[in-house]
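These notes concern the structure reproduced below.
Shown here: the complex without one of its protein chains, the others still in place.
The first chain written gets the first letter, and so on, giving A and B; residue counts start at 1 in each chain.
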Amino acid sequence: MEDAMLRLILLFPLAGFLFNAFLGKRAGERVVSWVGPASIFFSFATGVYFMSQLAGLGEHGYIRDVIFTWIASGEVSIPFSIVFDHLSGWMVLVVTGVGFLIHVYSIGYMHGDKGYYRYFAYLNLFVFMMLVLVLGSNLLLMFLGWEGVGLCSYLLIGFWFTEEERARAGMKAFIVNRIGDLGFILGIATLLWGSAVVSHPTVEFSQLQAVVPRLPEWVVLAATLLLFVGATGKSAQIPLYVWLPDAMAGPTPVSALIHAATMVTAGVYMVARMNFAYSAAPLAMDVVAGVGVATAFFAATMGLVATDIKKVLAYSTVSQLGYMFVGVGVGAYAGGMFHLTTHAFFKALLFLGAGSVIHGMSGEQDIRKMGGLKDKMPWTYRVFLIEGLALAGIPPFAGFFSKDEILFKAFASGHKLIWAVGIAAAFMTAFYTFRLIFLVFYNTPRYDESVHPHESPPVMIIPMAILAVLSFIGGFVLGFPHHSLIEAFMEGVFRHGVEIHGASGLEMGLMFLSTIVAVAGWAVAYRMYVVDTTLPEKIAQRFKAAYALLFNRYWVDEIYDTLFVKTYLGISDGIMRYIVDDVIIEGFLNTAARTSLGTGRQLRKLQTGDVQAYGFAMLAGVLLVLAYIVWRWAT
Amino acid sequence: MIVEWVIRALGIIAVLSALVAITRRNPIYSAVFLGLNFLCLGGIFTFYVSPFVGAVQIIVYAGAILVLFVLAIMILNLRDEDLGPSRRTVVKFFAVIAAIGVVWLIITITAGFVPPGREAGTISAAQVGRALLEAHVVAFEVISVLLITAVVGAVVLAKKRMEV
Partner (left out) sequence: MFGELIILSAVLFAVGAVGFLTRRNAFVVLMSLELMLNAANVVFVAASKQWGGPEGLASVLIVIAIAAAEAAVALAALLALFRVVGTEKIDEWRALRG
């Protein structure tokens, strides 16, 4: 179905961006506080309207809006068109829904900031770009959004750019993502080339679906792997996850929206969107699942010892994204999307909660300097606890159902090793979550007496409460085992997903096991951080090497720095000095300059500056031309 | 027949006045003889083909351009001692040789050239106007741009003391 109204979803945030960017400064904080969130809310409302339209179109139904022809070059014609189907529609609701709540929260969090309007302009632009990414009907449009959200991410990480460290973090995120984006571009190019060979060049999802089965297997494998390289950058997977912990330098609502709920899940969405291609390349699927589970595990280990409240959550996000990739990697696309959704709820909320804590603690982020905040910030504590339970995977909270869905699908589809590692990561997840909660909210305060923790204003608490409700009920409403709403909803999109019927006994068993693991994580954390608070220190002393390894995050940043950054700088420095300087500048350029200088020095003697001498030359020319004519006449 | 002889006479006067004009030491005399040259050419145009173009030739050249020259010369108001020696003889010699060469070559070229013999009587101003405003209207409009540019340029150049 075609509907030109669909573009309204994009236009509202765009209009919000334009207003805030160009008039926001003059309009003042009050107006910006209305325009920013309202533009996202209208977009959300439009999304809900089209969702209801979609319901009447059957499971393969979609709504399309071709806005204009974006690129027309020879045989290649790429429209700027957006498609609202069961998958992209779902993402639209998640992005605009969570996005709206975070916009509202930001009103309180960013209150009084000098760059208030700039912040909302970026945030609106981000939502616009994210919607382009999600709704784009072809890979290139997705890439446009992909780059656009990367840009906003960069701008917002470095929002307080006057501090060098924060500006650097933004730069790091941008550069690391660039590496992934190169893979993405190459992936698009591979598909464009492949489709041109077998029929006509296209990057339209709907047409690729018909083209992919006709492509040689290695082409599909290459394309999907290259696209996945892009996903590892944007979704912070091994080996390109290093930017996300640093990205916490941005304002906390940004971490919640971009670096937890939406942008970082773009890679998962991309794999789900390209499911037809990934299903045609089993090896690529295994790579996705393998990288996912490895990331889930290693990020969780790093989360165990992190001391910055936001870094704990950042590693947790990396780890949970790993789960999502396990989900899409074993063919449980709906499961991956399910976890994406619940994660958007509870991780966004965790960040908002962390933001509330930081706000109340006047900017303190080190959890070793917190403690006992339970009574000072009761509401924040409550929502944080719900989120923690959801993240840790305690039933009946949302994270339990979605994570378990993925682990069960992995087990049932025969990826038993992945399942085992995933369970181990789940244990650590529960442990670090409760470690965080206990350290922040329990025991005696460890902060300075100068700090007076206070509860946040309602404009921050209410969005948190809504998200808390969502992450409490979201799990069993959307994805109750065997009655999964989300799976049924997206059935038309994921024709290639794994089908697992029966085996409910096995599923029950695995669920029970996960619950035990989660509770065990809680119990260990309780023992170490509430009952006997000297225990962590002792353990760290005992396993000094392991602790150092984790605390320094496996020295990955340092290794990258030596291996890539320093090498690169060395090489480019060498090229600059020995090739550019010595050969090109000294050699070519100086020679050329000397030659032209010398030639000019000789030639300028011809220039007498005497007009009449030039007249003579002209007359001589006239004579020559006339003489030539006479000579031609004669012969 | 009479007309042809008149034209020939005017042509001879034109050449002579031109020769005089370029050899006078005082530019005022040069201007006067140049004016005579313009008048002769205007006469030739008038008798040969078009009184209109002849009139324009006399009005613009003799009336406007030459007055401009005289005015400029008067403004500078050069005295006799400023009119230093002329160029070296060798320069003059080569210039004259080259000029004679040009004349000889042109005559050689055109001597073997037989033009179409559709001689018209006179060409009216209306015909000229039509040619300018129909077929060559772009050139006509460009000329207007050129003139306004020249006006502006002349004002700018002459008005202010240039800083070097």
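Here is the rule we use: contacts are C-beta pairs under 8 Å (C-beta built on N, C-alpha and C of every residue); 3 or more make two chains touch, one makes a residue touch a chain.
Note that this is a predicted model, so its numbers are computed, not measured.
Asks: Who does the absent chain touch among those shown?
Replies: Counting the whole assembly, the omitted chain is in touch with A, B.
Asks: Which parts of subunit B are in contact with the chain that was left out?
Replies: 4, 7-8, 11, 14-15, 18-19, 21-22, 24, 27, 30-31, 34, 37-38, 41, 44-45, 48-50, 52-53, 56-57, 60-61, 64-65, 68-69, 72-73, 75-76, 78, 82-84, 86-87, 91-92, 95-96, 98-100, 102-103, 106-107, 110-111, 115-120, 123, 127-128, 130-132, 135-136, 139-140, 143, 146-147, 149-151, 153-155, 157-158, 161-162, 164
Asks: Name every residue on subunit A in touch with the hidden partner chain.
Replies: Those residues of subunit A that touch the unshown chain are 603-612, 615-616, 619.
FYI, only the chains that are shown with their structure count from here on.
Asks: So, what's the distance in Å between the C-alpha centres of subunit B and subunit A?
Replies: Result: the chain centres lie 78 Å from each other.
Asks: Which stretch or stretches of subunit B touch subunit A in the complex?
Replies: Where subunit B meets subunit A, its residues are 91, 94-95, 98-99, 101-102, 105-106, 108-109, 112.
Asks: Under the stated contact criterion, what part of subunit A meets subunit B in this complex?
Replies: 612, 616, 619-620, 622-623, 626-627, 629-630, 633
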